[in-house]
Each structure stands twice: as structure tokens, then as C-alpha cells.
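So, chain A:
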Amino acid sequence: MSYSILTCFDILLILTLLWLGWRLLSTEDIFKAVVLFISFGLLMALAWVRMRAPDVALAEAALGAGLTGPLFLAALRRMKRIHKGERRLDSDENRGEDHEADPEQTQAA
Partner candidate 1 sequence: MRRTRNRHKRLDGFQRLFLLLVICLTALLGAILCTIHGPTPGLADAVAQFQEQSGVESPVTAVLLNFRGYDTLLEVMVLLLAVIGAWSLTEAPFPDQITEISPVQMGAVRLLAPVMCLVAAYLVWQGSHLAGGAFQGGAILGAAGVLLLVSELPWLRSTPVFSLRIGLVLGPLVFVGTALFCLFFTGDLLGYPEGTAGWLILLIETACALSIGLTLASLFAGGRPEDEVVLEHKPVDQSFNGERS
Partner candidate 2 sequence: MTWGQWLLVSILLSSFLPGIIIFALPEEKHHLRTILNLCGSTLKIALILIMDTWIYLGHSFEIRMVIIPGVELLLNGDPLSALFATLSSVLWLLTTVYAVGYLEESPNRSHFFGYFSLCVTVTIGIALAGNLVTFLLFYEMLTLTTYPLVIHRGTEKSLRAGRNYLIYAFSGGAVFLFAVVWLQAVVGPTDFSGAGFSPSFVDTHSTVLVLIFILLIIGVGVKAALVPLHGWLPQAMVAPAPVSALLHAVAVVKAGAFGIIRIVLDVYGAQNLLLLGVLPLLAGVATITILYGSVRALQQDGLKRRLAFSTISQVSYIALGMSLVDQPLALIGGLVHLVHQGLMKITLFFCAGNLAETLGIHRISEMSGVARRMPLTMAAFSIGAFGMIGIPPTVGFVSKWYLGLGGLAAGNWWVVLVLAVSSLLNACYFLPILTKAWFGKQQGPWPEELYVGRFETRLMLLVPPLVTAFIVMAAGVVANAQISPLAWVRFIVREYGL
């Protein structure tokens, strides 16, 4: 009888996972997708526990959700800032590193 309860839990978990996965891949807003991805990761941790893989669950919770999420958010923020056309004035490397395709400039140098 506990078997059937477990199976019900399994099916519920799987459906949620699939739904989250689908949403995060298809939602139009990238930010929303990232948030969904974090929750997907947390749910995955649950799935790992269910699979009797506590090591993987810990790693998933810490790495998958805990670090990948912030990484995505940071990248998103960085890209948005680029999108606004904001420019950093400090480093020379950002000033178009493509001089090499430009013969005049190289020869002048």
C-alpha cells in the first residue's frame, strides 16, 4: 500500500518536473525562465532524494540551484546592462579588439 502512495508521489513529482522543464524552456521572459530553473533544480534535489542519492541531492541543491541560479541572474543583469548601451570606460580591451581585421590600422602601428 505504501508502494502505491510512493508511485503516486513519483507521478506527481515527474509531472511537476516535466511541467517546470517545459515552462522554463518555453516561457518568453528569460528572467522568469531562470527563476523557474532554480525551482526546477530544487525539485530535482527532491527527486534525487527519492532516488536514494543524498550526495547528488546535496550537490544539486548547492550547485544546481544554489549557484547556477545566481550565475544566470548575474549574467542576465550583465546582459541587460550591455543592452542599455552602457559602456565601461576603464579597460582598453573593450574598445573593439578586432583591429587585426583592419589592415590600415595594423600597418599604421
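In this text, contacts are C-beta pairs under 8 Å (C-beta built on N, C-alpha and C of every residue); 3 or more make two chains touch, one makes a residue touch a chain; residues count from 1.
Keep in mind how these were chosen: all candidates are chains of the complex that A comes from, given by their letters.
Note that the structure is a prediction, hence the values are computed from the model and not measured.
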* To do: In this complex, work out which of 1 or 2 touches chain A.
  => 1
* Using the touch definition up top, name the residues of chain A that touch candidate 1 in the complex. => 26, 28, 30, 54-55, 57-59, 62-63, 66-67, 70-71, 74-75, 78, 81, 88, 90-91, 93
